[in-house]
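Okay, structure first, notes after.
One protein chain is absent from this view; the other protein chains keep their places.
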Amino acid sequence: MFTYPVRISLRDGDAAGVLFFGRYFALAHDAYETFLDSHGLNIGHLIRTTGYLIPVVHAESDYRRPLFVGERALIRLRVVELRSRTFTIDYEFLNAGGHLACRLRTVHCAVNTQTRRAVALPNDVLTALRAELEPKNKG
Amino acid sequence: MFTYPVRISLRDGDAAGVLFFGRYFALAHDAYETFLDSHGLNIGHLIRTTGYLIPVVHAESDYRRPLFVGERALIRLRVVELRSRTFTIDYEFLNAGGHLACRLRTVHCAVNTQTRRAVALPNDVLTALRAELEPKNKG
Amino acid sequence: MFTYPVRISLRDGDAAGVLFFGRYFALAHDAYETFLDSHGLNIGHLIRTTGYLIPVVHAESDYRRPLFVGERALIRLRVVELRSRTFTIDYEFLNAGGHLACRLRTVHCAVNTQTRRAVALPNDVLTALRAELEPKNKG
Partner (left out) sequence: MFTYPVRISLRDGDAAGVLFFGRYFALAHDAYETFLDSHGLNIGHLIRTTGYLIPVVHAESDYRRPLFVGERALIRLRVVELRSRTFTIDYEFLNAGGHLACRLRTVHCAVNTQTRRAVALPNDVLTALRAELEPKNKG
């Protein structure tokens, strides 16, 4: 399971002193980008040069406990579904005490950069995702 | 129905030139705060002085079309469910051509600021939400 | 003088309940983009299609009074210097009471999108800026 440590910084907190609900998605995407990096896929390079994008088509989150500004938390990332044209990533945010703070999910597809039409997932993306796909979902 | 015009600014776009998926939640919350303003409820005042908070406990979004940096879009906000302890807001993002770009939902509860325990929705919040509650959900 | 009204939203505040110091630059740039819009220059279109960019090469700000989450403020924008290759924009943030909250400045140049080398300011940018250049600076 891929893990990504985060520190809740002042810029991501809100006036109640906790991580702003919308910023969980940004931090989850930071974790996802770093996961791609670890498989040799750089999101910036991908956007600039490959001719395809892998946008988010669905996102959702359930908040259980606040994360406070200054707190150190952990994001656990799992590839939970991988199809020919879409894939699903689940994220768990654990607070400094190891308790679940948030469950979050993103569903992605691949599109041609110019036409924005759906295309099959590129091979390098498939390879990276397969390496992390949970065994129970591998068929 | 409450509507909120937005312009997709450079700071909210990403390297693909479109609104970053996580920022839809921030813009939806901007619309929601302005909706509360229109009913005399200022979120900053609420956080600083009332002793309760109304955090988001669930959020989700479905993306249909990208919104481009520099594009002018419209957010339509509807109160779709109102219970004694929770409420649900739906948002539709329409692009410059009037086509649906994104559907988004936030579910909120009320908590005591100090204890963070759930409390009944305060009366002023109930009054504001009831005024905008869709008729089909009122009885 | 170009003016741009803003509402300090929850997402831009910090744990002290006030606009995060770094976000003044984002709001100033929102004002600047809207100023360009008013002269027919769309920043998204410019980045995607023109072959040049007009990045910020210097920025600075002096903070006098905090702006509170939920507060409505005003940004006043002035073109204070216009040269063949650079221009300078000054911004004043006024709080809800009309008092000065922040002075901010951005200095821009033009670069070729591919090479990132400095180029002369394009004519459409020059025309827009000249229209707003303060008389005392018009020589």
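Letters A, B and C name the chains as they come in the text, with residue numbers starting at 1 for each one.
Criterion: contacts are C-beta pairs under 8 Å (C-beta built on N, C-alpha and C of every residue); 3 or more make two chains touch, one makes a residue touch a chain.
Note that the structure is a prediction, hence the values are computed from the model and not measured.
Contact with the chain that does not appear here is found for just one residue of A:I8, A:A59 or A:C102, A:I8. Of the candidate positions C:V56, C:V80 or C:A96, contact with the hidden chain is made by C:V56. Residue positions on chain B in contact with the hidden chain: 10-11, 13-17, 20, 22-23, 69, in rising order.
Residues 7-11, 13, 17, 26, 29-30, 33-34, 37, 42-45, 47-48, 68-71 are the ones on chain A that touch the missing chain.
Of the residues in chain C, those that touch the hidden partner chain are 15-16, 20-23, 25-26, 29, 43-44, 47-48, 53, 55-63, 66, 106, 113, 116.
Keep this in mind: only the chains that are shown with their structure count from here on.
Annotation, chain A versus chain B: rotation angle of 180 degrees from the Cα superposition, expressed as a multiple of 5.
Averaged C-alpha coordinates put the centre of chain B at 28 Å from the centre of chain C.
Computed centre separation for the pair chain A/chain B is 23 angstrom, with centres defined by C-alpha atoms. In chain B, the residues that touch at least two other chains are 26, 29, 43-44, 47-48.
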